[in-house]
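Structure incoming, see below.
The other protein chains are all here in position, but one chain of the complex has been omitted.
What follows is chain A.
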Amino acid sequence: MSIVTLQLGQCGNQVGHAFFSSIIEDLASGDCRRATSGRAVTETDDAYSEVSRNRFFHCTEAGQQQAMRARAVLCDAEEKVVAMVTEDAAKSGCWAYANNAKVCLKRGSGNNWAQGYRHHGPKCWPNLSEIVRRQAEASDRLDGFLALMSLAGGTGSGLGTFVCEQVRDEYPQANLISGLVWPHSRGEVSVQAYNSVLTTAHLTAACDALLLFENDRLQDACERRLGLARVDVGHLNAMIGHQLGAILQPACGVQSAAAQGPALGGIAASLCPHPDLRLLQLRCLPYASERAKEFSGFAWPGLLRHLRQMLLAGAAVEEGLDWRQDAALTAASGRQRCFASRLWLRGLGADSLCPADWEQHLLLPELHPAWLPQSDRLTVCRTGRPYRGYERACALVSNCATGADTLDRSIARAWSMFAAKAFVHQYARFGLEEAAFLDCFAAAEQTVFNYRNL
């Protein structure tokens, strides 16, 4: 079942490129492994590779070479970034973006959500919908769409929102999950709070699930895990790409390709069955620089314990965790209420773990609402095939209140600007009046309220 990636805006395109690079690296690491392993491993790996390739790439035979074209649609309001990303992909030699998969306008969105939503969106959409249709039809079975965008700017957030709403209308059966990159809380863009609130308010209605990537937390994680004093945008994007790969690569053990369920559908169904609760947090272990990777041999109990503590403390990294924070304390403070979680286990011995092994760590009755049946609180996917050369790796996606905290902060900032009428005329210039603002504020407050009262 294939996933079509929609890369929207500057950040969306850069992150999308990092995501496909992660997949390619993962496939390459599998090739290395196969060279040195026995037959049983080879079969699993072959199945994995085949599923993964078909999920994300359109593979054609072009002469001697097998050409892999990413199932992606690239859209931006100006041409520079899309051109750069396409060129980088082609340079890699083994994959590239499809030739006619991009739509660019001439003029940027000026960090203006209204310009992206009301002006650029409708302008791009006729061309874009054709390209999306072509990508959707190129797959045997469509799992759904992964939309990648940032919330700070105007194109990703405004045009991105418009595109998601249109895609939802045209493909009501397909799953639609968006990966949203939240800007640093200390300003990248003056009006980022407005853009964040407007987008989230619309997308909680249009998408099945929203995966939140916060620049602050990513930066912290990169600094600690990679040991870098200087982290740049490339590192942040690489981390997002890695995390997305960890949850979207196949993970059903030795089952045949046909039996692999939909990745996006699985996430949406298990984590977001309730329309009011759609904000997802992603935590992934381990993550290290290339040189340190060989030495990151963790055992499952250790990894799972860290994941649990990260969930309880609401943290992004496994270092500097507050280990005093236990389940009872967390539940009492009401801060980390968790609706449901989904766990991926990738690596040696994952297949031989038994449910008790992970349930003791991650099934925390104090955190979940009482009315949710036990079996729905935690779902697990696993495969013995390691991910990107990490001997053992795991990822946890939780529908929990941490996302609501981030949204809450943005609403607070946006509201104080709105009360002072700051920047409102810039949005009115493109037709977004105060009433529309108020509607979005109401929707966003509703989302926060839902999580606070889990």
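Brief remarks follow.
What we mean here is this: a residue touches a chain if its C-beta (ideal position, glycine included) is under 8 Å from a C-beta of that chain, and two chains touch if they have at least 3 such contacts; residues count from 1.
Note that in this section contacts and distances are computed from a predicted model.
Entry comment: the absent subunit's protein name, as recorded by UniProt, is "Tubulin domain-containing protein", drawn from "Protein YIPF", "UTP14A small subunit processome component", "Dynein axonemal assembly factor 4" or "Tubulin domain-containing protein".
Touching the chain that is not shown, out of A:16, A:110 or A:245: A:110 (per the contact rule at the top).
Note on the undisplayed chain: of the listed residues A:41, A:67, A:84 or A:353, the one touching it is A:84. Interface with the hidden chain, as seen from chain A, comprises residues 10, 78, 80-81, 84, 106-112, 154, 184-191, 193, 219, 223, 228-234, 411-413, 415-417, 419-423, 425-426, 438, 441-442, 445-446, 449, 453.
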